[in-house]
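One protein chain omitted, others in place.
Read from first to last, the chains carry the letters A and B; within each, the first residue is number 1.
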Amino acid sequence: MRFSDLIDRQVVTESGEHLGRAFDLRAALSPGRLEVTGIVVARRGFLERLGIVQLRALRSHTRVGGDVVPWDAVVSVRGHRIVVRDDRS
Amino acid sequence: MSRPRAVDLALGVLDHQLVDPDGRRCGKVDDLDLELEVEIGEPARVTAVLVGPRYWPGRVRGPIGRLLARLGGGDGVKVSWDDVERVTSAVELARPASELGLGRGDDRFRPLIERLPWA
Partner (left out) sequence: MRPIFQVALGILAAIGGFVDIGDLVFNVAAGAEFGFSLLWVVVVGVVGIIVYSEMCGRVAAVSKRAVFDAVRERLGFGVGLVALLAAQLVTFLTLAAEVGGIAIVLQLLSDLPFLALLPLAFLGLLAAIWFLEFEWIERLFGYAGLCLIVFVVAAIKLEPDWSSVAHGFVPQIDTGDPLVYLYFAVGLLGAAMTPYEVYFYSSGAIEEGWTPKDLGLNRLNTFIGYGLGGVLSFALMITAGALFLPQGIRPELIGTVALGTEVPLGQIGLLLALVGILFAVGGAAIDTCFSFAYNLAQFFGWEWGKYRGAARAPRFTLAWLVLLVLACGVIATGIDPVMLTEYAVIFSAVALPLTYLPILLVANDRAYMREHANGRLANVFGVVYLLVILFVALAAIPLMLITNMGQG
């Protein structure tokens, strides 16, 4: 699947709670490997894409904090949504 | 660098410059291929960097995206993530652009420039 297909989707829990939009993917970079570790979710939209979620985000290549749903909480990416488990520790 | 570094894909990889080992600029990261395997519970990985006008409709939806792709020539190259050496402010490749099929746009126009006087 392409990154551009996955992004911008609504993220909802199994019980139907809307968490917001997926506007980026958090990943772990190691030699030869780039592994997706989470979905960066927010309700607000455009400003997030610019990286202005929090002032701290301005100082880093990754958004420090922000709402990140761990990738292993994802249940399915079928259709136009990303469904995650209700418990997302 | 044994511990993995956190990076956000749209912020830190997508739309960044591709540079080959000779320092040659050879395109931008237009999109990424992901291997998801969500059902099996396997971790999701980035498997390839997608470069070229062929992948623009994925970024700009609708007729505008398709028009742009056609204006750009419609080419596209899939670069395996194995061929990525390192990610800094650019995405640095492990092999020369010509081996990966990148930089063809410049290759196509080079003969025209070389034909100009005093070039």
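Basically, a residue touches a chain if its C-beta (ideal position, glycine included) is under 8 Å from a C-beta of that chain, and two chains touch if they have at least 3 such contacts.
Computed from a predicted model, the values in this text were never measured in an experiment.
Visitor: Among B:70, B:86 or B:110, single out the residue that touches the unshown chain.
Guide: Missing-chain contact among the listed residues: B:110.
Visitor: Among B:18, B:84 or B:100, which residue is in touch with the absent chain?
Guide: Touches the omitted chain: B:18.
Visitor: Under the stated touch rule, tell me which residues of subunit B contact the chain that is not displayed.
Guide: 10-12, 14-18, 24-28, 30, 51, 56, 59-60, 68, 89-90, 103, 105-106, 108-110, 112-114, 116, 118-119
The criterion applied here is as follows: only the chains that are shown with their structure count from here on.
Visitor: Quick one: report the Å distance separating subunit A from subunit B, using the average Cα coordinate of each chain.
Guide: Taking the mean C-alpha position of each chain, the two centres sit 22 Å apart.
Visitor: In the complex, go through subunit B and note every residue touching subunit A.
Guide: 1-14, 31-34, 36, 38-39, 41, 43-46, 50, 55, 58-59, 81-82, 84, 87
Visitor: Can you tell me which positions in subunit A touch subunit B when the two form their complex?
Guide: By the definition above, subunit A touches subunit B via 1-7, 23-37, 40, 49, 51, 61-63, 71-72, 74-77.
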